[in-house]
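Subset of chains shown; positions unchanged.
Order of writing sets the labels: A and B. Residues in every chain begin at 1.
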Amino acid sequence: MLAHWCDEVIAYDGSQLRAHWLLQRFDMAGDAIVGFRGPCSVRRDEIADLADIDGPGIAADDMVHFVWEAFEHPDLLLATHRQRLLAAQAAEVLRELAPAGTVTRTGDDLFVGDGKLSISIATVTPVSALIHFAVNSTPGGAPVAIATLAELSVDPARFGARVLQRVIDEQRSIRAARAKVRAKGEWS
Amino acid sequence: MLAHWCDEVIAYDGSQLRAHWLLQRFDMAGDAIVGFRGPCSVRRDEIADLADIDGPGIAADDMVHFVWEAFEHPDLLLATHRQRLLAAQAAEVLRELAPAGTVTRTGDDLFVGDGKLSISIATVTPVSALIHFAVNSTPGGAPVAIATLAELSVDPARFGARVLQRVIDEQRSIRAARAKVRAKGEWS
């Protein structure tokens, strides 16, 4: 699995959550995750979560985004578990970088107090599974009350790099663990 | 998915991590997780993790155990993700119950400082996937330096019930999320 932090600003509008965007934008073939910073304004026809279709919109002026495409095991149930684990990992990184902050996770969402810190979705394409996870970097542009990395005094690029590393490490460790376990039989 | 906190003490020796133990001990049929308190001493022939076979042994005098058997999607890769998420969930519960403590997660292990707080394994049987996750409750009996719920001033039964509820809630929310997402197409 490959990981990359992109220093260029990319305006996320949901169309990036498509099969092979990582291949065509970054020339990364196979399971990969990329992080970058940029504004967010998801076009209605690109919204994957039907619970959000008639909501207040998905937008913010400045976020740290992660886009993960998985080809090896493109199952939606697995992707949803990976998405939850990614949210938990991001919270763990924030506790390292901002020990005084109190980040909590509810499903795939992170909060600081009542402020929503993140947005996320897991979905599939005909050839892969996709995860988008993004954290507000500085205030502005969101249709709901948000929290930001700025108020936690966390540097966005440092946060991004740390999350990418944690995802790569954990996926490697999951694969190793899966290959070192022997099966069990029937209770009797 | 069913959950149950068992008030009776059960001595965990690894044989409980077998197909249908939950069915025969608790009459729970289908995907289920049970929590209970008891000593731990895993017999060598019941050790599933080959990395532990020649280790110092898996033992402690008093732990809070969780045994989870899944029939609906008995895939080992998925089970390993669920195991990691379970460790993250347990850490989140501990942060709620002991805000002053600093619990960290490394893969499927929890730590308080250098003290190992938990043990865990995910494996499969011919008909199901199995997860064991256990947290030290009070000191004693472990072959390595451990941390315990006692030093965090966390009540074992309260911790157990809270973790069970979180697992049930999160699995329900994962299933709902998976059923509310629409697929995406190809980047172009």
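Methods note: a residue touches a chain if its C-beta (ideal position, glycine included) is under 8 Å from a C-beta of that chain, and two chains touch if they have at least 3 such contacts.
Only a predicted model underlies this, so the values are computations on that prediction, with no experimental measurement involved.
Trainee: When 2 copies appear, how many make the full set?
Mentor: 6
To be clear about the criterion, only the chains that are shown with their structure count from here on.
Trainee: Given the complex with chain A, which residues does chain B contribute to the contact?
Mentor: Residues in contact with chain A: 15-21, 24, 46, 48-51, 73, 75-78, 80-82, 84-85, 88-89, 91-92, 99, 102, 104-105, 107-108, 121-126, 130, 170, 173-174, 177-178, 180-188.
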